[in-house]
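For this depiction, one protein chain was excluded, whereas all remaining protein chains were kept in their positions.
Then we have chain A:
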């Protein structure tokens, strides 16, 4: 007699996982006590017994991958990335925070500072000021490199606080008072005729910088406070760097993602239970639909707003009526730029950086 397997039975769907396994593969179940099936199934032979190939096929990935932009403005973007594993999505997030370069003040030459704020504290504050300049126009500067127009931006701060007509002028020093010096440093190195930078031409000759003079992204960052008679005179040199060296070079305020929440009603929830459910949810995920003869029914109206607080599954028997899940391969990505580059460009840069990493290793391998 030929051996028969349960897989050959007619009720066994071919080419598809049984529904309970498919749910475990694609959803995180957020039960009242703990989340279940949080891992992503990566092993290519994970479903070999069900005769399903779990290996990565690029064609399939390309067909299924989708991006939907939810909102986009000068500083923020929120978009959905669908059909991608957490490993890759997280790589982009990590690159955005730590490896997309920007320009930030690195060296401060203090000529005079009679304010109460110490030089090193002031220098640190200056370092954290986000600059509105495209970092792709510049090169990295190593310790041995001379400061030139391609790797250094020079900003001047020269403020004197004084009493004028009974009013105090320049009592607060703000970031808008940082003045860009396109011709480089004005300070001379002692006993030489050279300055601290050796620019071969003015940075204003660069067409990209001509129309967008370099300045702080925000004009109203308070750098220091002065009293009449005090002054600050300094030059700040900004260079290109990455967030992994110091957070001041990070191009994003936040780069985060969350998995899409999914709320499932396991049975029809009617009348007083429906009202109780709407009452339970603090973010108004549920709505009430009026049925005929004054009856009511609960519906899931805004699952995207769900914060997975689990209020709806807590309490007597509620875990049998409602289930909250997360869709594993659906990421709601949100990027907030600090102003050097628009947020959509930042994301593209992060993808490019991952590509470059691969390219570099491929060259080394062959």
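Just so it is clear, contacts are C-beta pairs under 8 Å (C-beta built on N, C-alpha and C of every residue); 3 or more make two chains touch, one makes a residue touch a chain; residues count from 1.
What we mean here is this: contacts and distances are computed from a predicted model.
Per the UniProt record, the chain missing from the shown structure is "DNA-directed RNA polymerases I and III subunit RPAC2", taken from the list "Large ribosomal subunit protein mL43", "DNA-directed RNA polymerases I and III subunit RPAC2", "Cytochrome b" or "Eukaryotic translation initiation factor SUI1". Within the full complex, the residue among A:31, A:56, A:222 or A:266 touching the omitted chain is A:56. Checked against the hidden chain, the listed residues A:45, A:213, A:282 or A:315 yield one contact partner: A:45.
In the full complex, chain A makes contact with the omitted chain through residues 42-45, 53-56, 58, 61-62, 65-69, 72, 79, 81, 84-85, 87-88, 90-91, 94-95, 98-99, 344, 347-348, 351-352, 354-355, 357-362, 364-366.
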